[in-house]
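Of the protein chains in this complex, all but one are displayed in their positions.
Note that the chains are named A and B in the order they appear, and that numbering of residues resets to 1 at the start of each chain.
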Amino acid sequence: MRRERGAWVRPLGILASLILVLNFGFPEAAPAQAKLKVGVLHIGSMTDGGYNQAHAEGIAVMKKNLPEVEVIEVENVPETADSERVMESMIKQGAKLIVAASFGYLDPTLRVAKKYPDVKFVHPAGYKRAPNLTTYWASTPEAFYLMGIAAGTTTKTNKMGFVCALPVSFFLANVNALHLGARSVNPKVETRIVFTGTFLDPGKEATATNALLDQGSDVMGMIVDSPITVVQTAEKRGAYSVGYHYLGVQKFAPKGWIGGVAFTWGGLYTRFAKQVMDGTWMSENILGSLASDMITLAPFGPAVSPEAIKMVNDVKKSFLDGKKEVFAGPIKDNKGAERVKAGEHWSTDNLGKMDWLAEGIIGQTK
Amino acid sequence: MIEPILTGLLVGSIHSGTPLLYATLSEVVGERAGIVNLGLEGVMLVGAVVGFATTALTGNAVLGVLAAALAGGLFNLFFGFLVITRRANQLASGLAMMFCGVGLSALLGVSFVGSKIKGLDEVGIPVLSDIPLAGPMFFNYDILVYLAGPIAVLVYWVLFFTRWGLSLRAVGENPTAAFAAGKNPHLRQYQALFLAGIMGGIAGAHLSIALAKTWQEWMTAGRGFIAVALVIFSKWHPLRAIFGSLLFGGAIALQLQMQAWGVPISPFLLDMLPYLLSLGVLAVWGGARRLAAPGSLGRVFQGTE
Partner (left out) sequence: MREARKSAGSFPAQGDGWLSAMVRFGGLFLFALGAFALVLLVFGKNPIKAYVDIFANTLGSAYGFSEVLVKMIPLTLAAVAVALPARIWLINVGGEGQFHIGALLAAWGALNFGNLPAWVLIPWISFLGFLGGGLWGLISGFLRARGWVSETISTLLLNYVAILLLSFFIFGPWKDPESANYPQSAPFADAAVLPSFFGTRVHMGLFYSLTALVFYHLILSRTRWGLEMRAIGANAEAARRNGISIGRYIMILMFIGGGLAGLAGMAEVSAIHGQLRPSLSPGYGYIGFLISWMAMGNAVGMMAAAFLLAIITAGGDILQMTLRIPGSVVNILMAIILFVILARKGGGR
């Protein structure tokens, strides 16, 4: 009985090998040459409604603006040794510009950059550069401050909740800005922050949101890869939300949406590609601000009053005119120490060192 | 001040504990029939993705849950084929099923990441949910949560008070004797695994359709493995499983709650609580628990020996 069952394995194996061998011998015809090949690495899914989708859409805009560019895009690339291999694969396929769209790819990208000096690399939020590696980011605290104003006027319980992946300085800066913005119009606001410890865990994000809402928060903010879970959970319980990363999230909260800060990388990516194609690309550290096309404020939701919207626009104008600084002193942290003196401000170049939470925020950074 | 903390914690434990309870029940049924399924994680993922996809495509969350249950059952039947008919090692097969579930769910779910579904809404039980304190705490959940406890009781009743359940347990204790008494152990085990798969699928579906209302690769994040530990913790008893799942779900919710309260302990140390707790309980009461295991757990009946 056993032998009979096993007999067909071998012929099947031979057949399979034949098929493999036959196909090995016929290489694919080379596709028409594109003017530039761009390789893109995403840490998560391109349709996550958040961080990754924002990057993906930026690339899509670039493709639309520059039809002669060909894109090789890979999702869910872990930040382990594998990321280097993926980049090498892309370079072997002829990519001359690599977009390594996640913080954790920095060191792998630097190593690959060293190996291929004629390939250009761009990396978001990196803090180290190389002659062929540019780092870029859009500074969002000002936008969060504006959202804070809208939130501060809309909240009924004066309690805001924030679900944050990790206590990375740039994220803390955003939370501080949101809180300070809210306090500027509503000094009673207090913000609670919970760290989930990971950029993506919908189960934890939902539980964290519920925990914060149980504490009485009625405005939810988040910095996780996909804002969908937090926004949905807030909406279900009748709370408001301030979105992040991606404009499309608004549809998940038709009633409770206050506003959001989205990244729109299309213009920047188009510029990168153009520069590589006409040879004007240079390594630099690009920090976009409110004025740039890299940040877009989402439209306000129905809950925000017209007076609040006017206030937001006024403050926005003073940011753009340079008349106002987000982190203008005096600012104390939530342990009582003074972090910014009166008359001074914590500059946006120094956000990388912000490891504290402002007074009135309940939470731990370690 | 205490009130929101306690309610929050209880609500959180119920939310986190529900998928754990279904998963634990799934494993209890299987192990009572003598089969250890380490691939529970895979079953849950398949359930989660099928449930989410079905809900997204049909707009009907209940249909999604049913589809998830069916998918889980079928997935587990394949596991059954491996370990019952082909007599493969259960632990290795289980882990292989986990890998398979991870990959399969990723493949199935590709086009559904970021999709919006209406999901399973919370249903407030009409009068009861208006009771001042207990109302929102106990009576405002989605139906899978409400059903979890009764299903646990149902499983208990089936296992201990029906003939079918009796023969299932007999198979798990001593398949040779069961065979001699005229039962068909293999059939029982397949049935048990199908039932287990259904519950595992529902566990996954609760995560994707009710709790998070979204789909991501490997979103079960190890809950399947925790359930395997919980089975031992609850001494293979469906009713004790309720307590175990609540406790564990509570530990998961606790660390997030503690952060929301501002407790100055590192969130990572807090996160270890559920696992250390399980390990601790198992270690302290370990000996007694092993005696509570079904006698033939892990072995597969081979006909007259």
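One rule holds for everything that comes next: contacts are C-beta pairs under 8 Å (C-beta built on N, C-alpha and C of every residue); 3 or more make two chains touch, one makes a residue touch a chain.
Keep in mind the model is a prediction, meaning the values are calculated, not measured.
The chain not shown here is touched by just one of B:Gly59, B:Gly222 or B:Pro264, and that residue is B:Gly222. Remark: the omitted chain is touched by one listed residue; of A:Pro124, A:Gly152, A:Gly181 or A:Gly197 this is A:Gly197.
Counting over the whole complex, chain A has residues 6, 9-10, 12-13, 16-17, 19-20, 23-24, 72-82, 84-86, 88-90, 92-93, 103-104, 107, 125, 127, 166-170, 172, 197, 351-355, 365-366 touching the chain that is not drawn. Counting the whole complex, the residues of chain B in touch with the unshown chain are 36, 38, 82-83, 86-93, 95-100, 102-104, 106-107, 110, 217-218, 222, 225-226, 228-229, 232, 266, 268-269, 271-272, 275-276, 278-279, 282-284, 286-287, 290, 293, 296-302.
To be clear about the criterion, only the chains that are shown with their structure count from here on.
By the touch criterion given at the top, residues 4, 7-8, 11-12, 15-16, 113-116, 119, 121-122, 207-208, 211-214, 216-217, 219-221, 223, 252-253, 256-257, 259-268, 271 of chain B touch chain A in their complex.
Chain A meets chain B in the complex at residues 44-49, 53, 76, 161, 192-197, 200-208, 210-212, 214-216, 226, 228-229, 232-233, 236, 251-252, 362-364, 366.
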